[in-house]
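Questions regarding the structure given below will be posed in turn.
A protein chain is absent from this complex, but the other protein chains hold their places.
The block that comes next holds chain A.
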């Protein structure tokens, strides 16, 4: 906070932060209370729509925007121009206006469930979303592919019906409501879900904004949703140079050929796992209709095992949200995200400055974050980048003790691939509070604490590795008394493992598997995986004497682990696999211990930190050092017992 005060923009941020409680109060009031009285009149003015064809049926969708005027804007003239024009950065053909976008969005959803049609494909092309040509041709010989061949269950057009008073809007039957709303991510989803009525457009929380920003916001969100749906729809094909998420297969450490060789096996594994999951869902009395289940089996050893073997990719967004208790968070904070977005839309401060610099450095090799078609398209922002901006700016306002920290861009970017931005926002809040506490704080103390914990684990479980890395910057051996304060330099590298949850550290499919476990098994996963990585790189490292080369080996090794099972087998199956020893309680206890020890050093022994040699001067710290040994002994005993029982 202190350094923020230096700049005028920093002050602005403070003001925003202090006014937040009010804002929250304003937000929790029911959406309907906010309705403009002349909403109904406006509705009558809405023209009927061209019919859209879905699998041989006709489907009307939401009205075009010409006569629609957002409420609460105080603007009396109807909006005549296309909202897209108010948002020059949106990379969408001008012929597609924002409401057509939401039509396409819903249409796309419905259509993609039935079968990916050329219409959907064309919609994607129109929106500048490329790269799925292969997927369509690989998987479906023509657009009129039979429903039975479709990998996705069919949605019945009967699930849509139209009410008397608002003939132009799709509605859901009670029965379909339980499943369908989740197919329409926010804001559409939010609207259906909250109001389940005919106030689709008018009840949008986004209308707290002025008219222009409301429309551009809605259209930008809708476009982001379309992209996300296109990700869901896609499959990694051997002939494409990118994976199903839009990432280049080739990296500095993995060739495209190596990727394909691995993928042809791994994709079969994924199919097998999916079948197992479907069975598990049935046994748990849960449905996976439309291939988009929202509820998942209760916690059990079996479920844990299944999750360690990977959640089906197309279920991930919901599964993560479910196990991380996102629904609770969202329910407690209905409308809050939209209000923060509304209040921060023109915000400029130190955080937003750094956010701006990171936006085009987040997944630059991903099609959905940075198009590679033409120079011009490169310079236009993709809808996911716009969503990323909103989430990060909103987050920096919502949690001012964190603000913006580099690496949050990767966490949020990853979430946005799998869920709509409101959920991504709340997941980011949950991750930074529950799974990575303090890791992104202003002083990064949380990440130092976690590195301390990790180093204690290495010392305990991998003594040979510790002999290599447990050195200070002068090459001196770190002692129990000082290792937690003077962390070994390799922690500069491992800090990023925690800060970005292994994004950019492990190959993408491998990161996904780690994230599956994090939301079910909590943060011990991060430590287990980290120690497993150290164990795996150990044979290489023990051959090296030069510290810098050791760091590079540790830094680069994870990027080569293209096969997640290799890492997971090592972590959980192999004899002595670290994955079996480190409990969450142990991690919590150890975090506590490290944090206390570092604090006491900082408070009582400033000299110690600067001086570097003085631990013996302070009896108190020396005792703490002994405690750390005791703590380690405890782990050793535990480990021995476990080994015996193996």
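By our rule, contacts are C-beta pairs under 8 Å (C-beta built on N, C-alpha and C of every residue); 3 or more make two chains touch, one makes a residue touch a chain; residues count from 1.
What we mean here is this: contacts and distances are computed from a predicted model.
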{"item": "Hidden chain of the complex, named as in its UniProt record, picked from \"NADPH:adrenodoxin oxidoreductase, mitochondrial\", \"GTP-binding protein ypt5\", \"Trm112p-like protein\" or \"Cullin family profile domain-containing protein\"", "value": "\"GTP-binding protein ypt5\""}
{"item": "Residue of A:361, A:477 or A:573 in touch with the missing chain, whole complex considered", "value": "A:361"}
{"item": "Contact with the hidden chain (one of A:235, A:559 or A:589)", "value": "A:559"}
{"item": "Candidate in contact with the missing chain, chosen from A:343, A:409, A:525 or A:597", "value": "A:409"}
{"item": "Hidden partner chain, touching residue among A:297, A:383, A:452 or A:504", "value": "A:504"}
{"item": "Touching residue (missing chain; options A:370, A:459 or A:524)", "value": "A:370"}
{"item": "Chain A residues that touch the omitted chain in the full complex", "value": "3, 252, 350, 354, 357-358, 361-365, 370, 405-407, 409-410, 441-445, 448, 473-474, 487, 489, 491-496, 499-500, 504, 545-546, 548-549, 551-553, 555-556, 559"}
